[in-house]
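Each chain you see keeps its place in the complex, though not every chain is here.
The chains carry the letters A and B, assigned in the order they are written, with residues numbered from 1 in each.
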Amino acid sequence: MLDSTDFKVADLSLAEAGRHQIRLAEREMPGLMALREEYASTAPLAGARIAGSLHMTVQTAVLIETLVALGAEVRWASCNIFSTQDEAAAAVVVGSGTPEAPAGVPVFAWKGETLDEYWWAADKIFDFADGPNLILDDGGDATMYVLKGTEFEAAGGVPTAGAEDSEEFKVLLKQIAASIEAAPGRFARLAAGIKGVSEETTTGVNRLYRLAEQGALPFPAINVNDSVTKSKFDNRYGIRHSLPDGLNRATDVLIGGKIAVVIGYGDVGKGAAEALRGQGARVIVTEIDPICALQATMDGFQVDLLPEAAPQADIIITTTGNTRVLDVDVLQTLKPGAIVGNVGHFDEEIDLAGLSRLPGVEKIEIKPQVHEWSVPVPAEAGLGRDRTDFLVLSEGRLLNLGNATGHPSFVMSASFSNQVLAQIELWHAHDDYGNSVHRLAKELDEKVARLHLPALGAKLSELSKEQAEYIGVDVAGPFKPEHYRY
Amino acid sequence: MLDSTDFKVADLSLAEAGRHQIRLAEREMPGLMALREEYASTAPLAGARIAGSLHMTVQTAVLIETLVALGAEVRWASCNIFSTQDEAAAAVVVGSGTPEAPAGVPVFAWKGETLDEYWWAADKIFDFADGPNLILDDGGDATMYVLKGTEFEAAGGVPTAGAEDSEEFKVLLKQIAASIEAAPGRFARLAAGIKGVSEETTTGVNRLYRLAEQGALPFPAINVNDSVTKSKFDNRYGIRHSLPDGLNRATDVLIGGKIAVVIGYGDVGKGAAEALRGQGARVIVTEIDPICALQATMDGFQVDLLPEAAPQADIIITTTGNTRVLDVDVLQTLKPGAIVGNVGHFDEEIDLAGLSRLPGVEKIEIKPQVHEWSVPVPAEAGLGRDRTDFLVLSEGRLLNLGNATGHPSFVMSASFSNQVLAQIELWHAHDDYGNSVHRLAKELDEKVARLHLPALGAKLSELSKEQAEYIGVDVAGPFKPEHYRY
């Protein structure tokens, strides 16, 4: 049985490499570093025991060590079986002997976990001697683990998995069963001790809203995802950075002069379109929301239907968060040599599953995360060719993660500063929040922005008292009504 | 006594010129024209009697004639003593004999009204035989007139104006008194008949929110101002267009290569900064809101303090909606030849009142709406000069209106389509709304956007049923949660 004492990645040379990367990342995470400085003496998380489940990267290491620097005890797992950077995990486990990184922060994560290992790790993060009192979650697995465990424990045992249940669900049931068996009543104790959860992503937030609607949320949740400094920064400026990065690392193809189709003009699509135009591509946008479509036209982009735009595209990027937006029919009309990628939503957006079922389809690996698909073209398409082939990046998963390195540290610093403030809020003011889903208060959102300005050389002006009164706000903010759109 | 029958601007040659401009404007107002077509047969405003108070321009003429085409009876005044385009007013009064512009839509507005005439006109718009049942307002004067009239009538008469009351308030009191005297009980009847008001601007909306908080709003109000297709289009894309237009018409100065300071990075500031950069200026932004400041940096702009940025500026534009953001101290540090203008908020942003009180200040009219101010520079400023001089556009009022022609028709088409939908909503569903301030439903906001796409050659995609379910929306929208920021 694995244990944190013989933890896989606690390797000293890995840890040293990770520590180095953490040091570089700290420079690009001014929000987290400013929070450490601001709260160095008051330790607002003293007493907090945080069960964390979020991609175990170098940036997350800076988050973890910030939580520790603010007084928390922390145990950590990754929320994805592939996303751990082992050197970061190792560095956190080994620590650096400094106040924010004492030895011994338990991390249960490594690159390439099995599903068994994944849910084992999810269990491990709750193993505080006195139980956890906060969850920091990304995608909702940690929260679900506790809630399902509690439900099944109360029901007297896990249900029998049905034929239609996913492999993952079966593993989850097995882990819960093992946990209940090992320590009966533990889930009830866990759930009772938890003061709240802060959630990072849309997916996790949507789960929480559903739980809250069903009255099944036993503690308050803070929706970090919809802070302005998360959604409008992460989605827009993060993608603006990482989309061309992923395209370049995957293909080395000139973006300038090419025709790029961006499917969706939400924040992710806006960032994608801006990045591609910034590299000299001609961008065509497709949209289903007329407001976003009108924004695209006003920003100078052609807005067209996909069946008309796709056959001329050199690059097609999905950004919608929806399913099968690039379907088999459209894929068959692509130009030979087109590049297809997704930065919107896991692996739902491009219907590669459907494509692979098409007779005569071939898939060749050009290099890891870059595949050439050779596909028959029906005569009805009227394209004058009977086959086409195109490059698919990261097998339709998020190419900015698969072909590049995801969001840069600076962008994650904004997200994670929201997480830290949410944890402080939950720890100190949980009683002020009902058992529903809350957005972080605007003044905290503004605070996160404020912490990132000095590093960019930006100087913030201040309202005079007279001006603050004139517009009916406090000199210190918040400055805008809740419905303000930025 | 003036009357609509001998109405000042009902001049046939003026009307002909106005009709011509209306015809051109109709082409640029696809939203209104699409509403006419959609509702041609059902006349959803049949029975509505709308008292309108909004700048009597060519675009407003298209709005008025759209309301008429949808079945409404309409009476109109301008909400500003200077903003009427007489040819537009004349054309509406004269009509064109077509269904949407039959002769005889009474308009009480001309360029250069006195305050007496202004409030006389405000009274006239309520003179429907059976009383009005809807108000369409811009800035809130029409609404205030009814509410104050009702209040004073109930109190048995208007109060005596105090020494500190403004001239305008005294004129208002006089007009209300005359109205009460002429027809006792009329205000109570007016207020009782009104089913609701739709309001165009921030100022008017703020007044309405205050009334609603005080429980003093006797009918529902729809806040058109905060529709996405109003605030994010009008403010951003309208200013992007009209700011350089105003600068050019006023000064003919090359924008390229110049240093421009944009005070404020809200929607107006974003449009201003984009326009100036699009002309090759180097833009420096000042901000008090850290989130907007961070957006400015991410968009590539320098964010600096005004005292540091102003002395190097060739062009300074205020966009804040706040008071005295460009104060006397900063004005004295400007470079000789700098250009100063406001696109944010009436005439509060630049402290010209303060400046004019400074000993030794001179103001020379270069041409209408362009003045050169010559200003002493205190030795403490350390600038090595004892005077400076700079150009002030439109006396600190909105330069896009004063030096150019305001928002283009296309932008107004979006605003006004919201108005039309708000009027239909109030007319048909007023009972569903409480006596408070409501934003227009997102599906109507989306509808406005949808109506403007074909004119731009944009083609909107449609969700499949499967996709709509996947993201939990209806195929026809609305597509986003209320808090979505676009």
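What we mean here is this: a residue touches a chain if its C-beta (ideal position, glycine included) is under 8 Å from a C-beta of that chain, and two chains touch if they have at least 3 such contacts.
Please read all numbers here as calculations on a predicted model, not as lab measurements.
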item	value
Overall number of sequence copies in the complex as this file defines it, 2 displayed	4
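The working rule: only the chains that are shown with their structure count from here on.
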item	value
Between chain A and chain B, centroid-to-centroid distance (C-alpha), Å	41
Touching residues on chain A, where the partner in the complex is chain B	226, 228-229, 231-233, 236-237, 267, 286-298, 302-306, 308, 321-325, 348, 439, 445-447, 449-450, 452-453, 456-464, 466-467, 470-471, 477, 479-480, 482-483, 485-486
